[in-house]
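Read the structure below first, then the notes.
Shown here is a partial selection of chains from the complex, left in place.
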Amino acid sequence: MDGSVEQTRQTYQGWDEFYNKNVDEKLAFFEVNGRLFDIIFAQQFDRPFMDYLCKIADMIRLLAQTKMGQEKLRHLLPHKRAMLYFVQPSTRTFLSFQNACYILGLSVSESRGTSTSSEVKGESSEDTIRTFASYVDLIICRHSEAGFAEKTAWVLNQTERPVPILNGGSGPDQHPTQALLDIYTLERSFQDIGGLDGKKIAMVGDLKRGRTVRSLSYLMKNYNDMTLYFVSPDIFRMKDDIKDFLKKHNIAYYETEDFESVMPLVDAIYMTRIQKEYSDDPSSEADTYPGFHFKKKHLSIIQPHCTIMHPLPRRYEIEVEVDKDPRAAYWRQERNGMWIRAALIAYVFGVEQEVSKEFL
Amino acid sequence: MDGSVEQTRQTYQGWDEFYNKNVDEKLAFFEVNGRLFDIIFAQQFDRPFMDYLCKIADMIRLLAQTKMGQEKLRHLLPHKRAMLYFVQPSTRTFLSFQNACYILGLSVSESRGTSTSSEVKGESSEDTIRTFASYVDLIICRHSEAGFAEKTAWVLNQTERPVPILNGGSGPDQHPTQALLDIYTLERSFQDIGGLDGKKIAMVGDLKRGRTVRSLSYLMKNYNDMTLYFVSPDIFRMKDDIKDFLKKHNIAYYETEDFESVMPLVDAIYMTRIQKEYSDDPSSEADTYPGFHFKKKHLSIIQPHCTIMHPLPRRYEIEVEVDKDPRAAYWRQERNGMWIRAALIAYVFGVEQEVSKEFL
């Protein structure tokens, strides 16, 4: 028995030691032959990668407009099988990934909800993941715990049958494919005015807890001459770690509680959900800081090219009447998630060049 | 804030105004270029449409008998993706639609159960539907609320990305594909004796609350010289709205509590579930008005060509021993649901002529 306990402890020490390393030190562990193998952190994406992936996503979107093009796409990965392991439910991310798989022809198994039957029988989460890896070629997981996707990839990469892990959101900090679709949407919105470089972006709402605005802020270091405006109530201000990061990379940022003053200045407004700190379920707009909402009347204040984004779901942050304005990009942004995830899956299996070959 | 509240109210007024219109006035809203776009009401089906769809269903059924024919079918819509959004569970309708999709090659996503994670986060049902429409090309929905499918289609038809909505049952009144499969089954049963025109049909059971018999009664106006026999306990008699409709269209009907007296007269007997008004879960046959059941002994009373139908699931209404009689059509009727739904989906995407081309 002593042996057992000791060895179990060693394994856990191994993980803890790895987990507590700086992200930059870990990146190589999730790569194979100079390509990303697992997609765990937004920090894995550099500028060339994001530019490349956006180009692939554009080509997939174009091919998908014809039956023949869709046929090409479905013949890229019909021999691969994916597992959607969503311990924390998320209809939007789930459907987006599932349909991205379908576009490329993958078969999909799913486990949704908080527990599998094996967990009920006392199986370790490492064994559950190895079981999934026995049957499929790709695992896309979502979990409320920070580090879940990372640990999953760490476990599998030490077995004889590692399969790529895509992080569909784990805990409060990482949701790398959301960051990708935000960048993709910004790039598309600005494609006729020089792309994302040099643009001014307002991030609005609960910046303290907002995973999407935090990730997006990190990725700004890959772009030139960016300016950020953090618009939030005082108690939801962007945390110091992000602000220190921006200072270090010479990215200009401003903080304010006056949303309307910022509106005319920016090229993009990134809205996020916001609610009173102790009100999980706001029953009225008044519970959600209406000064940080975007209303129909604001459409006359913002620039003609200003793009309005939101990771969705929304509650009261954006009035429904705004939807019909061509600058409202959030529904396109949602659909972009499917295209960029399809591009990512094609990349992970190394078939993304077959997409671009169609355009030679 | 005032603006917001006002605008929200306007939107809801728009829907309420639409919803309260007469069905006939609404039909054009669910059509595009003279073809049905959304399938919401049984009232959308006229005689030519039903005859046409039955013909397509027959051809799909025939093609599906060979591997090569099935291959043809699966290549009709492999580039399309459907969403089954079943807020009210229904194993039968769900499987029927899902396998209809598979037959035509569509990929299928599903949301079953009473709530999505986004609804938990307070998203409006309009936004949830728009999200589904972002990822798929067709939404099939089922809901316990009257008007749900209609509202869904109404919302989407005002967006940039409307996708067809198929109503898989919403609330107490509408279940248009059930009506289609009933007509299809009747037409097939009578194909050697002149089709449905001129036939006598008994409808038996809880006619007051029975959605299927109500829809079927409406559709009778498309057929010539029909006679209906409404067989029910007094408290479950067919409601006046249907009887008024039949009178207006000169369709003969009789009402009786004496099931056995009607049996020898009719060409079809449409059985439905029945239970004591305050007994949701009848634990014995006695709770379910045994005088309105079809028993093995009745097989000698009915006509040799009389067809016995039931929308299923059944409880005590039809004895299991009846199943083996060739006139028992309810299991075929159930399977007909899959074929007619496949025909409908082919029609909605405008590829149903490719099916008939196989028979030139």
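Read from first to last, the chains carry the letters A and B; within each, the first residue is number 1.
As a convention for this text, contacts are C-beta pairs under 8 Å (C-beta built on N, C-alpha and C of every residue); 3 or more make two chains touch, one makes a residue touch a chain.
If you're wondering where the values come from, they're calculated on a predicted model, not measured in any experiment.
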Full complex stoichiometry in copies [only 2 chains shown in place]: 3
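Everything below uses one rule, namely that only the chains that are shown with their structure count from here on.
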Taking the touch rule as given, give the residues of chain A at its contact with chain B in the complex, in rising order. 64, 67, 70-71, 74, 89-92, 95-96, 98-99, 102, 273, 281-282, 285-286, 290, 293, 295-297, 312-316, 319-321, 323, 331, 334-335, 338
Can you name the residues of chain B that touch chain A in the complex? 1, 3-5, 7-8, 11, 78-79, 81, 83, 107, 109, 111, 116-118, 120-124, 126-128, 130-132, 134-136, 159-161
